[in-house]
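Complex shown without one protein chain; remaining protein chains in place.
Let's turn to chain A:
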Amino acid sequence: MDERIVMVDSGTGLRLTEEQLDEMSAMATVQLRRRGVREGDGVLVCLPAGPDLLVAFVAVMAAGGVIWSLPADLDAGTLRELVRGSCARVMISNVPPAVDAADESRVRVVMGVDDLCAPHPHPV
């Protein structure tokens, strides 16, 4: 298969191939489903622009979820307001103010980028 590049990370220069995107988003979908994401659920995604964000988007869609995207560079106050105002059960983020905001929200599970790509430790 010819190697098609779907994205180049402007910061690191790392390239994401089509094959990688397909495989990573498929794995991420499984992780989302395991954490209870169902058809029609809102999922908050707060990640800086880049390959991880793309993987997260594809995965949420594939899991049947609805993407609620929050720009990662929003100020903490606005982030808090948006996170607390949402009724999402799952959030994908490594952005500290967004993760902190989850504490007083209705988010049950916060997934980091690592949780998307790696199988959960001690698998059954």
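Please note the rule applied: contacts are C-beta pairs under 8 Å (C-beta built on N, C-alpha and C of every residue); 3 or more make two chains touch, one makes a residue touch a chain; residues count from 1.
Operating definition for what follows: contacts and distances are computed from a predicted model.
A.B. asks: Could you tell me which of "Acetolactate synthase", "Glutamyl-tRNA(Gln) amidotransferase subunit A", "Iron export ABC transporter permease subunit FetB" or "Tetratricopeptide repeat protein" is the UniProt name of the chain missing from the displayed complex?
C.D. replies: "Tetratricopeptide repeat protein"
A.B. asks: For chain A, which residues lie in contact with the unshown chain of the complex?
C.D. replies: 1, 4, 18-19, 21-23, 25-27, 29-30, 33-36, 58-59, 61-64, 89, 102-110, 119-124
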